[in-house]
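One protein chain is absent from this view; the other protein chains keep their places.
A, B, C and D are the chain letters, set down in written order, and residue numbers restart from 1 in every chain.
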Amino acid sequence: MDNNDFSLSVALAAIEPSFAWCIGCGSCTATCSAAQFTEFNPRKINLLIQRGEVAAIKQELKKCMLCGKCQLICPRDVNTRKIIQNLKRIMQ
Amino acid sequence: MKAEGKKKVWSDYQKNIADNHYFYVRSCIRQTFFPGSETTFLKILRNNLSKDIFEDARHTTCTGIGYHTDIVPFETLMTIIARQFALMTEAGYSHFVPSCVTSFGIYTEVLDTWKHFPETEEKTREYLWKATKREFKVPDNLAHTSDIIYKFRENISAISKYRLVNRKTGEPLNVVEHIGCHYSKMFPSSGVGGAEFPAVLTGMVESWGGNVIDYPERRHCCGFGFRQYLVKANRGYSLSNSKKKFESMQPYKPDFIVANCPGCAMFLDRWQYTIAEMEGTTYDQFGMGIPVLTYEEMAGLVLGYSPWEMGMQMHQVSVEPLLDKIGVEYQKNEKYKGLHGQDIGKPQKPQFLIV
Amino acid sequence: MIRHFDPFVLPFIVGFTFLLTALAVLYSRWFIQLEAGSHPKILSAFFSLKTLNAIKEVFLECLIHRKIFKINPMLGYMHMSLAFGWFLLILFGKLETFIYTGRFANAIYYPIFFRFFELNPHQSALLNFFNISMDLLLLFVLSGVCLAIIKRFKSRVTGLKQTTKHTAGDRWALSTLWLIFPLRLLSESLTAAFSGNGSIITQPLGDFLGSFLPAQQLAYISWWGYSVCLGGFMAALPFSRYMHIPTEIFLIFLRNWGIFTNKKYSGVSNFELHACSRCGICIDVCPVNNESGRRTTQMVYFLRDLREKKLKHSITENCMMCGRCEQVCPVAIPLTTQRQIQRDKSMQKPFSDFSYLERISYNANEPKTEVLYFAGCMSHLTPGIRQSMIKILEASGIKYSFLDEKGPICCGRPLKLSGKTEEAQILSEKNRTLIMASGAHTLVTSCPICYKSFKEDYHLNIKILHHTEFIDQLLVKKQIAIQRSDEKIAYHDPCELGRGSAIYNQPRQIIRRVGQLVKHPDERENARCCGGSLANLSVTTSERNEIQQSVSSYLSSQPCDIIATACPMCKKSIGRFAEKPVKDIAELVASGLDESFMNEKAIKNQKYNELIFE
Amino acid sequence: MTEQKHIVIIGGGPAGLQAASGLKDSGHQITIIEKESTIGGKLNSWHKLFPEFQTANDISVYLINSINNSNTEVLKQTIVTKITRENNHFKISTAQNHSLKADAILLATGFELFRAEKKEEYGYGIYKNIITSADLESSFRQNGLKDLLLGKTHPRIGFIHCVGSRDKKCGNTYCSKVCCVTGVKQAIEIKQLIPHSQVFNFYMDLRMYGQNFEELYIEAQQDYSINFIRGRVSEIAENIDGTLQIKAEDTLSGRPLKMNFDLVILLAGMENRQDYDNIMDNNIKLSRSNGFIVPINRHVRPNETTIPGIFIAGTCREPLSIQETIADAKSAASTITEWINKQSN
Partner (left out) sequence: MGNLTDQLNKDIRFIEGLKACMNCGVCTAICPAAEFYQYDPRIICDTVQSGDDELIENLLRSETIWYCGECMSCKTRCPRGNTPGFIIMALRKLSQELGYFTDSEKGRQQFAIKRAIGNSILTTGYCVRPELVSPQHHPEQGPVWEWVYDNLPEVMEKTGANFKKSGPGALRQIEPEVLKELHQIFEITGGYSMFDIIEKHSVQKAHGMNLDPSSDGIDNQYFENTYTQNNGNHNH
């Protein structure tokens, strides 16, 4: 953990800090359109950002269809779609 | 580090260790790699401490390694163990002393299982009777050989010839103690000092003048992992675990490592060689590695036993630097000689590790 | 003979020539940049009624400013007085000089500074008539200027909540513009004071001023000022919002000849861009602005930044794409298209991998299905809608199947809106194949977002209906019937369905059958954005909530029992804060279904299929 | 007016004080027996109270004032040695040789903090810079962690939840209930004190059961960017530089995780280790569960023990927050008055 790369979470925090509000309830993953067909797991992505495990995220991100369901059901009003959107831009 | 804190912990784990009349069983790994240690243990008990310790030639392995590689069923294991107990009972002993930590763990586990599931003990008695017509009593006292040495550490200290002190500087030697996982992790109360800060080796080291160092990965497994070492394809597991420990202890500049588990002692010795040859790194300043002792050898040295009769030539990491620090007198050229001084050749020198 | 030159006209001439050259250069460049195929189109359309229409429109929009009048007469008058008044001044001035000199061709500045050059009062009645009318026109224009000045300092007077922030070019042009006509009045009056060539306004004013001022000297200075301002204004024009005055004229012609901005940025886009008068009408209607006081992202600023090449991602992305601004834009610029183009640009190479979709295939649960129902992602979060649709479909007795029963593949519109067109296509292709595989002749969806992309991007050769259209047809063809209740229902038009797809009537027809439809100000084209829109990629959650909150409270405050809508997203956004029950039309219908009727007609459904799906 | 009775309250903490002030106008004689030299109980060692950061001192001052200039008698530094029952009253004798006749006894003996050294793997009392939540409160009272962090400006600080709670290994299967929110509260306080510190909470579940607790948790995440990791810490070891290495699993990402900390705070749970049996004479037997005293009925008679005349209030019955304790003490007071009235007619 001490040698993880937190640059991404720092960069993202400047644009959209709400990823840190996640309580890991997993409802985003439960509702995710992509998650019914794949292992895609928005909850985990959100977590990996916080843990600075960037490498794992990149491939995963590509599965998101940006449909925005996650946003509608998040109990903590995490701006999930904006987060993914910006991640895509940062990592591109 | 606040020592008094630890002392408090130890006080919670005062283990009852019988003080005489032991029934001794050997260890697969100990007798294979460091038979001298077992010899030394018996000598110390019989000659220095004049205790009665009996070994029955008919005892066998506890099949622990087979059990922990999952090829030997629990029932078989329990019955084999029952047989050992039977031998003990027949010999009129009731204090059972295994030389192996894995065995010790297994004996503890089996006794615990019999306590919680009496039907299993019944079944085992049945099996044993069917197979060997033997019967047994459960031992009154179960102690690992290191517990025995721990119990008599002060007596040994009283008659010691050497101290675990650097003869030149007078400084106590820095000792890394490593406890076999199965000694007390499974049943903390079965080990002297419990699972977190076992006192069994620390007690010896401290009463013989040494200074035990505590390092972050102290509790970590040496990495034997049974199948993880025995199968060539898995040895990376074994190696990486030991490596983790070496890296974690290095900054404390240990003078030697002492272990109470046959496997651990051997691995911590051999993996230093492997890492040196693979990566060109050793964990001391001189490229010779950190000497790894069995607690029997440590006791033997303190009492002035000849390192070579104790079989310390069988270590891959040379022990001489340590012997010199302590000031032990020994014959350099005797090291690789046979019992009657005959020449039986010498091991080759490793590429990197200095011997 | 009369003097025909004086150095003070130089500033005007310089400014004027600069303006002409500038426009010539720019317009010809943009004209060349027009999309391939536009030029022949123009040629063919040039000699046709289209051109006449264009001229009419120019007159109505650029001079009279009809649209602005509609939105708010005060503002309309202001624009008209300035534009039309000024136009007439030029026209009458020209005529006056023509009659006076008897020559048509005069120095370009001559009519403008006529009163300076011709000091003797007119003799003929005709000329006096012109003199009078010129004075009146000047008054007319000045009234506009006054309003403009008031507007700037007290915008609410002209009915605008906010007015646009200005750039340097704007400020320069603006201040010169304000000065032009007062100075003209002053110069003419002062001149009249000593020459008596004034008319009903300038003469008395001149006499009055002359009574205590050295009229002759001041007049000359004032003429200088007048010329400088004129020249200054024209010089500043290409760099200011006033660029819209000439540009709009061209744009109207292009539009009438059928030239629009399509998917790519082209020459016409430039015309559109510069035709924006920054009137600021789009600011007031913008949901993002209204609720969150964000004053950077509205179209007027978006276009300005784009024009000045300092457009930021955050600006491009912070828009609900609800299309309300486009609705009210007096210049009728295709604003959302413009923004979409910028989004497409901002997204570099594709960054998605939907290979996992390959595994999915359509397995028909029955041999032949006529109607294919696609709930859409959002409807899966509003089971009410989904279940109601099933109930209705069952009742109708049509052979249908539920494409995304197990959960949907996104229609791709959200990706498209975020500028990832290519990636969106992968999704739409996948859905397309699934839809076609079903063999259905009609596709019904509950989600306006999906509906729009089905219509626009899917190129399906089968009927595509939003469930409101579908239900309406069912009712019209008496396939289902509902018992009418006397509940008052206010309908909220979803952006994508209303402005987006021009479906306003079907929902209302259905509601009239269910209960009483309640009218309210912000409906149809003027419907508000619910705040849920997926199009906005940078709005924060709290800003989103503010928008949802105000829409909800607006709707709740209407004299109704139920708030109805036809979009799962709207339902969720409004439902979150509304004090009154929020229902989707499908739910209203499903709950009001007339069972007895159902049974009777259950037999006839085969006929029905022939009826609507010929 | 019924004849005056004598009510003895054992324990001068929040529960005892509140009960006393609830009874002071009942016309009965009230005695508080407190083993410490001051009354106020654990309140005296807390700094601020969740969820609104109310100063603990204010509360104790309030409680103490509420019994001032009433005829309530307070015996400080007094330890009860024996309680015997004599026909319809009790006799209480103390180590300080008092002998009191009591018609009713209220046990407000409170709780003891779990002895964190029992979780050896966490090395409390063995490694420096491992402290309990209580230690942290007192160092807050002495204003700051300077002595602990040696002026580090960017320290990394870890909170370990459920220490001595929900843990069979140390015999406490129950949840101590207040540690979750305490951890969140203290994390925030640390952030306020050392803005550049990195704070991590290791939890199994966060049980934000009370009004505004969840809001505090949200605040911790949103305004103080405190990190929460769902995973129980397995062990702590000291590095050569004195920092602490912890091991845990980040169960939400399913990865083992190793981190170094400058300071680790153990959120020690509540225990009731009072040896009542020794004090009570043989015919008085309180029923206990997990060490806490069991009332006749948790729902409707929470303050009455199985022995008529002996009542309970506060955390000697179950883990409670300060607010709950005080509410409980109020109910205990009225229960006692009712009971006495019943007795006398």
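Here are a few things to note about the model shown:
Keep in mind that, in the parts below, a contact is a pair of C-beta atoms (placed from the backbone, for glycine too) under 8 Å apart; a residue touches a chain by one contact, two chains touch by 3 or more.
Here the structure is a predicted model, which means the values were calculated and not measured.
Looking at the complex as a whole, the chain kept out of the display touches B, D.
Note on the undisplayed chain: of the listed residues B:138, B:314 or B:354, the one touching it is B:314.
Residues 121, 162, 166-169, 204, 230-235, 247-251, 254, 256-257 of chain D touch the missing chain (whole complex, contact as defined above).
Listed for chain B, the residues touching the missing chain in the whole complex are 26, 28-36, 38-39, 55-58, 60-61, 63-66, 68-76, 78-80, 83, 105, 113, 116-117, 120, 127-128, 130-132, 181-182, 185-186, 188, 195, 219-221, 223-228, 230-237, 239-241, 244, 270-271, 273-274, 308-311, 313-316, 336-339, 342, 344-350.
Methods note: only the chains that are shown with their structure count from here on.
Work out the mean CA point of chain A and of chain C, and you get 36 Å between them. Between chain B and chain D the centroid-to-centroid distance comes to 46 Å (mean Cα coordinates, whole Å).
Of all residues in chain A, those that touch two or more other chains are 18.
Touching of two or more other chains is recorded for no residue of chain B. Residues 1-2, 5-6, 8-9, 194-197, 214-219, 251-252 of chain B are the ones touching chain D in the complex. Across the interface of their complex, chain D is touched by residues 1-2, 13, 17-18, 20-21, 23-24, 43-44, 47-48, 50-51, 53, 76 of chain A.
Across the complex, chain A meets chain C through its residues 16, 18, 31, 33-34, 36-38, 59, 61-69, 72-73, 77-79, 81-82, 85, 88-89, 91-92.
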